[in-house]
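Just one protein chain is left out here, and the rest sit where they should.
== chain A ==
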C-alpha cells in the first residue's frame, strides 16, 4: 500500500535529500590529546534510500550515526534532516524531533521490558500524545509478522521477534529517517536475514529512508549504497553492493 506522501517521495527520489551532512567534524578532548572522530564529512542521502555505513572499529561509524540522529552535536558543520538544521537544536526540540521524525533500531535493548509488543510499538505515539493511524499500524504489524505476538512482553519473544517489534515501532510513526545500529548483531544467521529482508522490503514498498551501521558485509549488501568510513572520513562509496565486493573493499581498509 502506498500513501500520498510516499508517492511524492518516490516520484522524485534523487532531487530531495532526506538527510544531509555538511562538513561535519566531531572531535573530543583538547590540545594534543584531541581525537578527531569525524573529519569534515559531507554526505547527502536521498529520500527512500537504504544506506549502509561500514568501517573498521574506531572509524567513526557510531559518531556519524549519533551526529546524524541528533544524539551528539558536531564540533563544526551542519546536519540537515529534510530542510531542518538540527545541529544547533536544544535538548527539548531534539526530543520532539526524535519522537516525530526519526526512528531507531539497535543491536539490543530495543524494547521497554515492562511493556507488551503492542505497547512498545505504540510508545512513540503515547509519548507524543497523538493517535496512531489505525490502518497504517495494522499494515506495519502485518508486514513485520507480529499479529499474534502483540500481547507478549519482550522477555517472552525471541531475539528476531524483538527486532521485528523494534522495526515496527520505528516504522509506525512514519519517520523521515530510520537509523539502525547493528540491528542483526545479536541475532543468529536466519533471524538476521529475516530482519534484513524486512528492512529491504520496507524501503522498497514504503519509500522509507534507512541508514544502517554495520560491520557485516552480508548485511551491508542489502543496502542501495554502502559508505566506507576510515579514520573519520568517507573514503569510498559503492552502489548496488554485493557481499563479496563489500568484504573485498573492507579488507583493503584493513578491518
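Note that contacts are C-beta pairs under 8 Å (C-beta built on N, C-alpha and C of every residue); 3 or more make two chains touch, one makes a residue touch a chain; residues count from 1.
We take it that contacts and distances are computed from a predicted model.
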Chain not displayed: protein name in its UniProt record ("Choline dehydrogenase-like flavoprotein", "RNA polymerase, sigma-24 subunit, RpoE, ECF subfamily", "Pyruvate ferredoxin oxidoreductase" or "ABC3 transporter permease C-terminal domain-containing protein"): "ABC3 transporter permease C-terminal domain-containing protein"
Looking at A:36, A:99 or A:200, which makes contact with the chain not pictured? A:99
If I consider the whole complex, including the chain that's not displayed, which of A:18, A:65, A:79 or A:250 touches that chain? A:65
Against the hidden chain, chain A presents residues 28, 37, 62-63, 65-66, 71-72, 91-92, 95-96, 98-100, 104, 106-115, 119, 123-124, 126-129, 153-156, 159, 169, 181-182
